Each structure stands twice: as structure tokens, then as C-alpha cells.
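Removed from the display is one protein chain of the complex; every other protein chain stays in position.
Presenting chain A:
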Amino acid sequence: MGVGTAVGLSGFAFGVTSAGSGLTLLQTCVLSLLVFTGASQFALVGALAAGGSPFTAAAGAFFLGVRNAFYGLRLSQLLALPRAVRPFAAQWVIDETAAVSLAQPTRRSARIGFLVTGLSLYVLWNLTTLLGALGAEAIGDTGAWGLDAAGPAVFLALLAPMLRTGTERMVAGLAVLLGLGLLPVLPAGVPVLVAALAAPAVLWAQGRRRGTPHDGVPHDGVSREDR
């Protein structure tokens, strides 16, 4: 239930943000229908609104989508789907379906959880995107209503739970410095991609400090249970 409400509202926020960024109703809805991974969609319209080239904007969205590959990896073992079904199931491999499926005790309930969560979120996300985009077109100037603050607030809400350790905070801090510091001097869209380098940079610096670049990486418990 909580997941549904959160997704419903962020779908609405996406529709509003996307329309406010200058995308048409059709473009906004195509994104939710065919991309269907929220953070990437927000990143794309944010970068386009800032005047980024289509390829730098898409690259930022792509990197945010990479985490779905890791969900897919876990889910393929858990759900053991037939190969013919996988191309269709792939579109639903997102944060929420992975979280629900991985929390189930049996394969059967994991499959049901994946199906129910995927279907309900897909329908809800696309409906609220449509409503948000229509609403934004109806009220005209989204800035006057403060709706341009919805995008960054969504990012912050997604980011906050990830900032658990000093490493994550260091990466976030460095990324903010790079993203803002380079903004005036580099073409639009590029600073965000350079800021992504904060992740390997911090890992590299930590590896050097420990003197053991690979052994020092903490295990998160996921790989252990797979063996």
C-alpha cells in the first residue's frame, strides 16, 4: 500500500516535471510506458530542461538504470523464469518489484509478488504520469506553483536512504561539488556525467589508503547467500 501511494505520487510528479521541462504529452507518456524506471526518467527530462544534448541526457539516465541489471541478476535465480518469458518480464525489473520479490520466502510467492507488484505499479505509474502531464498543461506556469521543486525533492528522497556510510556521503559530496563547480564552464549535461566519476574516484582513493584495493571492499551479505 505504501509503495503504491509513493509510486502514484511520484508518477504524478514525473508527469508535472516532464511537462514543465517542455516535453509534450505524448513524449511524457512514451517515457513512462517504455522506460518505466523513475529515476532515469527524471534524470532525462531534468537534463533536457537544462539544455543538455540528447546523448548526454540519455547517458545520465542510462547510468541510473544500471542498478536494474543487478536486480535482474538476483531475480533470474530467484524466479527461474523460462527463457521465452524473460524479455517480457525484463521491463518490470525495478526497485520495487525486486524489493517485494526478494522479501518472499518461496519461489511461488516471489513469482506472485513480482507479477502483482509489476502489474499494479506499471498501470498506476502510467496513469499518474498522464494525470500529472495533463494537470501541468492545464495550470500553465508550473514554476508559479512551486512544481519545479518536485523533481529535486524526488531525487533527494531517493538519495537519502542510500547515504548510510561515510563512503556514500563522500561520493555524494564530491558529486555535488563537481556538478555545481563545473556547471558554468562545461556544456549542459556534461557536468552530471563528470560528477558520476565521484564514485570510482572515492573507491580508488579508499583502495589506495588501505593499500589493498580489492580485499578492503566490504561484502554486503548478498554474494554470501548465493554460494
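To be clear about the criterion, a contact is a pair of C-beta atoms (placed from the backbone, for glycine too) under 8 Å apart; a residue touches a chain by one contact, two chains touch by 3 or more; residues count from 1.
Basically, contacts and distances are computed from a predicted model.
Assuming one chain is omitted from the figure, identify its UniProt name from "AzlD domain-containing protein", "Malonate decarboxylase subunit gamma", "Rieske 2Fe-2S domain-containing protein" or "2-acyl-glycerophospho-ethanolamine acyltransferase".
Looking only at the record, the undisplayed chain corresponds to "AzlD domain-containing protein".
For a quick check of understanding: of A:Val30, A:Ala103 or A:Ala205, which residue touches the chain that isn't displayed?
Answering carefully, the residue with contact to the hidden chain is A:Val30.
Which parts of chain A are in contact with the chain that was left out?
Against the missing chain, chain A presents residues 2, 5-6, 9-10, 13, 22-23, 27, 30-31, 34-37, 39-44, 46-48, 50-51, 53-55, 57-58, 60-73, 75-77, 81, 86-87, 89-91, 93-94, 143-160, 162-163, 167-168, 171-176, 178-180, 183-184, 188, 191-192, 195-200, 202-203, 213-214, 217, 219-220, 222-223, 226.
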